[in-house]
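This is the structure I have questions about; it appears just below.
Missing here is one protein chain; the remaining ones are kept as they sit in the complex.
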Amino acid sequence: MIVLLPLSAIFIKTAGLGWREFVAVALSRRALAAYRLSFGAAALAAAINAVFGLLVAWVLVRYDFAGKRVVSALVDLPFALPTAVAGIALTALYAPNGWIGSLLPFKVAFEPVGVVVALTFIGLPFVVRTVEPVLADLGADVEEAAASLGAGRWTTFRRVVLPAVLPALVTGFALAFARGVGEYGSVIFIAGNLPFRSEIAPLLIVQQLEQYNYRGATAIAATMLTASFAILVAINLLQAWDRRKMAAL
Amino acid sequence: MRAIVGLGLLLSIAAATAPVHAADVTLLNVSYDPTRELYKDLDAAFAAQWKAKSGDTVTINQSHGGSGKQARSVIDGLEADVVTLALAYDIDEIADKAKLLPATWQKRLPNNSTPYYSTIVFLVRKGNPKGIHDWNDLVKDGVGVITPNPKSSGGARWNYLAAWGYATKTLGAAKAKDFVTKLYHNVPVLDSGARGSTTTFVERGQGDVLLAWENEAYLATHEAGGDKFEIVTPSVSILAEPPVAVVDKNVEKHGTAKVAEAFLRYLYTPAAQEIIAKDFYRPRDPAVAAKYAGAFKNLQLFTIDRNFGGWTKAQTAHFADGGLFDQIFEAAKR
Partner (left out) sequence: MKTTAEPGWLRWLLIAAALGFLGINLALPLAQVFAGALAKGIAVYRAAVVEPDAVAAMRLTLTVAAIAVPLNIVFGLAASWAITKFDFPGKAMLISLIDLPLSVSPVVSGLIYVLLFGLQGWAGPWLREHDIRIVFAVPGIVLATVFVTFPFVARELIPLMLEQGRSDEEAARSLGATGWQTFRRVTLPNIRWGLLYGVLLCNARAMGEFGAVSVVSGHIRGLTNTLPLHIEILYNEYNYVAAFAVASLLAGLALVTLVAKSVLEWRFGDAIAGGGH
């Protein structure tokens, strides 16, 4: 299909590389450090988004306040803004002479933390938009029933609401994570891009290309793809299993 | 099935948007980042001159980007009539990988096919608070050096080689690696391109000194207002030659060989050299160079061919995977 055909090109191109060369390019110490940063920052950003995304979705669904519609539209902004613009704006904000950066006692831009900031920006809509419909769909009756049985508000949330939104939350997390791993445009502006420290894996791909080494580039791409695909499959399988369990109840 | 229909649709769009060969000539000049302002002026001047001479209207379309990325686009089918890139290595790759022009392309025009040249200088903050005057000031503790990554930026390779050349000359070849390692230890942000580095230095206030092409340094001070930065010219630097070439196979296909050739020859004329000097590139024409001598400081320049054995050799020794640049960063982390 539309996804598989183009992607196969990556693996076929990589196959032209010998095993030893593949290891040298895709599994070098520097590449491993870059994967660690890319996957780690993406996971951290997705986790932050899971917490705050749930909060935002909850507030948007359950409460009424002035300007709610504007806020709701704002959530989709990261989709709409070109990633490079997002990167430039975030860097301007968090640079030591920026609006936020000048207030903070530590450096954010040009450090690994900057990567997390950029990926949090990119990933937020995924969580909010997957959780929102489920929260809206969740009738008040179940919560009322729990409350009438004497459950406190916190207990109700923990025992009734959370299990219901968990699958959606996990999907949102997975999407935000997947997006974060591959993100390039916004991150290169705000990361310091120092090897071993603040260099993301997609940047390594670009560097391989810059050396006219298409095979090396596809080797790194293939490694990243395989890893993200494995994680996505695991998450989706987990969900399918969860759904079956729920259905059985 | 749907995919096939979709593809069919796209192919028909492709056919519809294919160029029509009109009487008016169109050239595509694929260039690198810092030449936008330069070619905007040169294209217009050439078009006027060509119109007066032949009566034909020539339109020159411009494409700009990182030098390596642009070369790759040409290799992969971007149909450039002429390429004007940051370093000869990128055009060598076009000749080697896609065979679009002969390997001897650099011999076809005067001065190694470089109608203008430049060098690497330092841009420091007003008043030069860290007292930076030459390369050896860059390795001192507490000096932040901003330069892009030579692995992802063609321009940055000139910076790196300039530092290496200085170290070889003053400290001896054995100490060069150590010197450059110290220098890159002082780099807090390694942008992927030259213009990214300039922004990091100028707009974000990072670092104390920016390594830049001379024309970029002039442009940056110009744009930011002359009162914020100063240009420091080191005692010795590298002769940075950005070459130009006609892409034979593409001009054959487009039937634009004559005008493409004329365009590149035009770059060597006094009129064009004036524009070049005004855009802060060093002109080749002796008369124009004499006229603008005040604008460009005299300094000792070494060349890539004499001191590094040419681009292909420099590329494998320094910038290939596992090369000296990689070793420098490996060492820094151990």
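Residue numbering begins at 1 within each chain, and the chains themselves are lettered A and B in the order written.
One rule holds in what follows: a contact is a pair of C-beta atoms (placed from the backbone, for glycine too) under 8 Å apart; a residue touches a chain by one contact, two chains touch by 3 or more.
Keep in mind it's a predicted model, so treat the numbers as computed, not measured.
For the chain left out of this panel, the touching residue among A:24, A:47, A:93 or A:166 is A:93.
Although one chain is hidden here, its contacts on subunit B can still be listed: residues 2, 6, 10-11, 13-15, 17-18, 28, 33, 36-37, 61-65, 70, 73, 75-79, 97-98, 195, 198-199, 203, 219-220, 223. Residues of subunit A that touch the chain left out of the display are 1-4, 6-7, 9-10, 13, 52, 55-56, 58-60, 63, 65, 69, 71-86, 88-90, 92-93, 99-100, 120-121, 124-125, 129-130, 133, 137, 140, 143-144, 147-148, 153, 156, 168, 171, 174-175, 177-179, 181-185, 201-202, 205-206, 209, 214, 217-218, 221, 224-225, 228-229, 232-233, 235-237, 239-240.
We take it that only the chains that are shown with their structure count from here on.
On the subunit A side of its complex with subunit B, the touching residues are 1-2, 5, 24-25, 28-30, 91-92, 95-98, 109-110, 188-189, 192-197, 199, 203, 206-207, 209-213, 216. Residue ranges of subunit B in contact with subunit A, taken from their complex: 3, 6, 66, 68-69, 72, 75, 93, 97, 149, 151-153, 187-192, 196, 200, 203-206, 319-322, 326, 329-330, 332-333.
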